[in-house]
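With one protein chain held back, the other chains of the complex are shown just where they sit.
Right, subunit A next:
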Amino acid sequence: MNDVTRAEIAVVAVAELFRGDGEIVASPMGTVPSLGARLARATFEPGLLLSDGQAYLVDGDGTVEGWQPFRRMLDTIVPHGTRHVVMGANQIDRFGNQNISAIGEHSRPAKQLLGVRGAPGNTVNHRTSYWVPRHATRVFVDSVDVVAGVGYDNAAKAGAAAQRFHDVHRVVTDLGVFDFGGPDHVMRALSLHPGVTTAEVAEATSFPVETAAAGTTRMPTAHELQLIREVLDPEAVREKEVRS
């Protein structure tokens, strides 16, 4: 399996985010997160509900099993908490605050991005993970310009109502898998992808990251590789999202 790509390892790492989630709505944003969610559903987490990106919940073969328009998502699924979202991030800080809104001063940004979208509501209502295809200091910053997704420090400052269901779970990048289990909920490495060094992670992160206890991200099984390559992503779109 020497020919396994970094993208394929990342797909499996994202799939692992959903392990144990059961019958909840998985909402992956991006190619690798979508493949990861579909891989988890096709293997060890068959209960997951998957959106088609529009208004339908669909089985692995595309059979529609449910209706979930945007308003139902925001009125019931998000506040009810039966969801695990994997969002992208233009910036993330050591406490898990995430920015997809704008770079620079909010009143007149240097770069307008999407807006906060559903990130504030997602992060205080249900499990949230992040996917960063290119781990770099411009993403992993000392302080985010706009708090869209709420990190552990800001949830604590906002009080019990913000903390009650707050659950920023993991960050998967092209270098490794991270959580916020360090002292005061700071980001730490859980595993580095095969071949990645601690120096690489340190160089690509603006704040210190504890890597001493990190293991190595597991390799895809032969069955998982076959599913990724032949069933889920035969066009290899994943390779465009992650450099090898």
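One rule holds in what follows: a residue touches a chain if its C-beta (ideal position, glycine included) is under 8 Å from a C-beta of that chain, and two chains touch if they have at least 3 such contacts; residues count from 1.
Keep this in mind: contacts and distances are computed from a predicted model.
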item: Which of "Branched-chain amino acid transport system substrate-binding protein", "Tryptophan synthase alpha chain", "CoA transferase subunit A" or "Sulfite oxidase-like oxidoreductase" matches, in UniProt, the chain that is not displayed; value: "CoA transferase subunit A"
item: Among A:60, A:121 or A:182, residue touching the chain not depicted; value: A:121
item: From A:4, A:136, A:162 or A:219, residue that would touch the chain that is not displayed; value: A:162
item: Interface with the unshown chain - residue positions in subunit A; value: 54-56, 67, 69-71, 74-75, 78-79, 101-102, 106-121, 123-125, 146-150, 154-155, 157-162, 164-166
